[in-house]
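A short write-up of the structure that comes next.
Excluded from the complex is one protein chain; the other protein chains are retained at their positions.
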Amino acid sequence: MMNNQPTPGKALRWFDPRHRQPGTWAFILNRITALGLTLYLALHLIMLGKLAQGPEAYDSFIALAKTPWVKFGELLVISAGLIHGLNGIRIALTSFGIGVTVQRQLFWSFLTLALIGSAIFGYFMFFVH
Amino acid sequence: MIRMIQTKAHAIIIGAGFTGCALAYDLARRGLAVTVLDRGEIASGTSGRTHGLLHSGARYCVNDQESAVECIQENMILRKIAHQCIEYNGGFFVALNEQDLAYGPRFEVGAQQCGIEIDAIAPQKARQLEPNLNPDVLAVYHVPDGVFDPLRLALAFAASARFFGAEFLPYHEVENFLTNGQGAVSGIKFWNRLTNSRSELTADLVVNATGAWAGVILKKIGASVVVTPTPGIMVAYDCRLVNRVINRLNEPGDGDILIPQRRMVVIGTTSYEAEEVDYIPVEKEQAIQMNRDAITLVPRVATCKQRGVYMSARPLIGKGEAGRSLARTFKCFDHRETDGIEGLVTITGGKATTCRLMAEKTADLVCQKLGISAVCETAGEPLRSYREYYQPSGANR
Amino acid sequence: MTDRLWHVTFSIYRKKADQPPFYQDFSLEVDPDEYVLDGIERIWAFHDRSLTFRHACHHSTCGACGMLVNGVEKLTCITPIREVTKDGGKIRVEPLRNFPILSDLVVDMSEFYLRMEQAHALQVVPVAQSTLPYESLRFPDDGLPHERLNDCIECGMCVSACPIALTAANYQGPAALAAAQQTYSLTSEKSLLALVDCADGVWRCHSGFECTAVCPSNVDPAWRIMELRRQVIRHRIKRIFRQDG
């Protein structure tokens, strides 16, 4: 076949960023953030179930959610969301042939946008509340 | 790997360059079982490293008319059967000084004698057709030159040969000949470089189509053929400045041809004799000289970057003091006549463009020696797609 | 053009039949302006005749000599040694990725060529339509219909660089998709759209743009895949309206 025994074991080499272009970093980032966000989606749905169990269950969970570690986790989720979302827009645009020749600049600008966004959220989450 | 039952006559061809592949196609089409061995892959020797000129013969129409006639006839045939890898836009012979102009009349007579259709074009019109041409061009003739991709032309013949049952064994280096009691060649010993194993293969006849290495192979059996490997340099630049092949209107000399190919232009060539041609180092002075010659033909080459530079050793027949004076035609040697060895034929010399004709003449000799009456049919129909060469056997039958 | 020679070590991937692969070092005196392929050929000629590697034209028109040089796909015949290492440096040479290895640096490209054949890839194209639409480069054009050998030299390096071709067995690959786009733009054969409009065709590409980065001859397969997607969608929409209309 085209590649020699394409085993899932080779999938780890997706994440080998050496000698790779920004395009592939975007591809790697997208996959990692996607897996993270899906995990969060599952947890989010399960946790919301506590709402159905009534006020005490939910409020005690929220108390837990205020601890710095969980907050930091939420910040990670938010930055993953920003990176995945903005990069998703980049891929949507290029996939319709828009901006293909400037895809590299798109990647860098969206990545900085996402990091700035995460910083803002981080500031609000840790210093304001 | 000995061939067990042998209904068809079996021929081994050493060398998978233009001649080897074309001969494999011709013999396979005439019903022989054919095995082609090459120490590298297709066209990894001289054939691959040509500049790709589909020769119109115009360069040799004054002083080597035999070679010129062969070229123009084959040029027209290849345009029909191998268009898949030929960019055919014609060519210019341009005069840039008085000495070139003096060559004009002899050029016209020679071309007319060889049946090469040329027509004179006003320099001003020529500059309009090729804006990057040297502005102080004095006279221009249009000739039916074309350009091909070397590897794909050989592959097209090889794919067609495989379609008719020929078998190719790349990376199999022939190390020696097998002989039966009476001093006749009965096969070859080879080293399979893919698996690093050695074996033998018998055949009714062995054809030595190794071009510039013809002499080297024959030493192993005490036969010989007078072939002088004559290396020449070619330099590729990274911008396609012309659509037509630009030749200098004069005697064959150094740096007298600039060929468009894909997005490049390739300037060729030089000529000197050499003994050892397995590896020919590139001399920088020759590359610099080629750059100067290219700039004289098309000044804007000065703004281009060198993309590649390479040497390849043409097989010239006979021993001459200057590489150029040797005849550029090809020759078929039946070693029964020349060395008293039966079952061995050598084909060498010639030009890339005449590979089909070289194969035809060699196939005629091989069939006559093996008592086969089939005739050549390779000029009639287009070759198979060169990509079919890579298909697993039987995929395209 | 310095005349001082560099001392360079070629570390070449070696593998015969089913023996385990290993790296063999060869140290050479090279002129930095020579090409990587010249070094490899010198190693074959003077050091180890069992070294197998694909090469033919030595000036980037045949596409046979694509290899991994220090981990990056390079056409070794046009890659100056100066570009990939320094004096006293090392050059790691490996076969292309994503292709079965036959021996040493030679890979099996039969599947690749079959895919190009199915995509009706052209080798000779009209000069006027032979560059990418967004390219400002214009070849000399005297109004007469000229033809030229296509940009794509079928070296397979885009497939070697593609992160999807790394694991997806049936992915048609950037080269075949780029060829289908070019042929469709010249001949509008609808069968090509049907061929590529599937989970193993244009929809499998994840915009890594690696193919365009390693392509030695300005084919820009990534752009062509995205353009092909637009053609496929346009064709689908037209077909939907035609069915209703």
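Here the chain labels run A, B and C in written order, and each chain numbers its own residues starting at 1.
The definition used in the following text is that a residue touches a chain if its C-beta (ideal position, glycine included) is under 8 Å from a C-beta of that chain, and two chains touch if they have at least 3 such contacts.
Rule of thumb we're sticking to: contacts and distances are computed from a predicted model.
A.B. asks: The complex lacks one chain in this depiction; which UniProt name from "Maltose/maltodextrin transport system permease protein MalG", "Malonate decarboxylase subunit alpha", "Succinate dehydrogenase" or "Sarcosine oxidase subunit delta" does that chain carry?
C.D. replies: The chain we cannot see is, by its UniProt record, "Succinate dehydrogenase".
A.B. asks: Please work out which displayed chains the absent chain touches and list them by label.
C.D. replies: Touch partners of the hidden chain, whole complex considered, are A, C.
A.B. asks: Taking the entire complex into account, which one of C:50, C:170, C:185 or C:218 touches the absent chain?
C.D. replies: C:170
A.B. asks: Of the residues listed, C:30, C:56 or C:195, which one is in contact with the missing chain?
C.D. replies: Candidates C:30, C:56 or C:195; residue touching the omitted chain: C:195.
A.B. asks: Return the single residue from C:42, C:97, C:120 or C:204 that touches the missing chain.
C.D. replies: Hidden-chain contact among the options goes to C:204.
A.B. asks: Please give every residue of chain C in contact with the chain that is not shown.
C.D. replies: That gives, for chain C, the contact residues 114-115, 118, 164, 167-170, 172, 195, 197-204, 206, 232-233, 236.
A.B. asks: Please give every residue of chain A in contact with the chain that is not shown.
C.D. replies: The list for chain A reads 6-8, 11, 31, 34-35, 37-38, 41, 45, 48-49, 51-52, 54-55, 58-59, 62, 66, 81, 85, 88-89, 92, 95, 129.
Everything that follows uses one rule, which is that only the chains that are shown with their structure count from here on.
A.B. asks: Taking the mean of all protein CA atoms as the centre, name the chain whose own CA mean is closest to it.
C.D. replies: C
A.B. asks: Provide the C-alpha centroid distance between chain A and chain C, rounded to the nearest whole angstrom.
C.D. replies: Distance between chain centres, rounded to whole Å: 33 Å.
A.B. asks: Using Cα averages as centroids, what's the distance between chain B and chain C in whole Å?
C.D. replies: 26
A.B. asks: Between chain A and chain B, tell me the centre distance in angstrom, where each centre is the average of that chain's C-alpha atoms.
C.D. replies: 59
A.B. asks: Tell me, which residues of chain C touch at least two other chains?
C.D. replies: Touching at least two other chains: 112.
A.B. asks: Looking at the complex, which residues from chain C come into contact with chain B?
C.D. replies: Residues 1, 16-17, 31, 33-35, 38, 41-42, 45-46, 49-50, 52, 54-64, 77-78, 102-103, 106, 109-110, 112-114, 116-117, 123-124, 127, 139-142, 144, 146-151, 153, 217-218.
A.B. asks: Please output the residues of chain C touching chain A within their complex, sorted ascending.
C.D. replies: 70-72, 97-101, 111-112, 115, 134, 159, 163, 165-171, 173, 206-210, 213, 222-223, 226-227, 229-230, 233
A.B. asks: Using the touch definition from the top, list the residues of chain A that touch chain C in their complex.
C.D. replies: 1-4, 6-8, 10-11, 13-14, 18-24, 26-27, 30, 90-91, 94-97, 100-101, 103-104
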